[in-house]
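Missing here: one protein chain of the complex. Every other protein chain is in place.
So, subunit A:
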């Protein structure tokens, strides 16, 4: 078994629509070590959610993962049958979603929903499962957990529901937690609490986290390692300090610049010019070239590859890797 918990190699998930093939994820590589947090950053439509769905094998028609390997604990998830995946989902890999308001079944008590996972994957009796559910609710910091197990989702606030979702996801003590924009729908104070909670739980339970977000602030707070995605490809891959100190891809630089700062008195926020290209009309060369302020002739015709520029820091850009000079 390799030292990596999750080893994603050259994964391609394409959507075969009537109008053409949308390459939502187009050859993505990344690795997550045990207990590590990987941040996946990118704009809407950059393929970060589809990447997480591919790992969970939740991509729905007309989408399909057509190439690559997703090695989890040394076994390729792409080779697993539906039944085998069902024993992994929620048990060894679990997921929390963006919308805590609608991610819980409205007609069941929250306790029941946590218990269901435990009884399904861990063969617990109702009694044991209930005790474990209460314990999990306490772990995620819900006061009066004994009462809340018997509450229905609509009786809880958004932050509470996201805590319940986390409790449910972590109930079986998975080795990997996929968090798809877990705090986007929550207000800022709750957001901070939830992130702190996830960090604490990561330390306590040793769970690796794959954190999908468009918020660089969240990444800075949570991640050990970051990949930046653009149009279904990884454009930069670096440890978090390295990425913030030395962002190399023009897209990453643009993202950094567009974070509002308290120090300067600019009236307008910096933004990256232009739009994400249409997925069916991608540029011939580097996908970022039309929006890139540093673009050179070669960028229009050739696609850059991920190249290591410092230890553990990879970037796919001709300019940054100085190939042209």
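Heads up, the rule we're going with is that a contact is a pair of C-beta atoms (placed from the backbone, for glycine too) under 8 Å apart; a residue touches a chain by one contact, two chains touch by 3 or more; residues count from 1.
In this text, contacts and distances are computed from a predicted model.
In the listed set "Molybdopterin-dependent oxidoreductase", "Cation/acetate symporter", "Monosaccharide ABC transporter membrane protein (CUT2 family)" or "Peptide/nickel transport system permease protein", the entry agreeing with the UniProt name of the missing subunit chain is "Peptide/nickel transport system permease protein". Which of A:95, A:124 or A:255 touches the hidden chain is settled by the complete complex: it is A:95.
Residue in contact with the omitted chain (choice from A:56, A:134 or A:228): A:56.
Think of the hidden chain as still there; on subunit A it touches residues 56, 58, 85-91, 94-95, 97, 99, 102-108, 116-117, 120-121, 152, 155, 165, 168-169.
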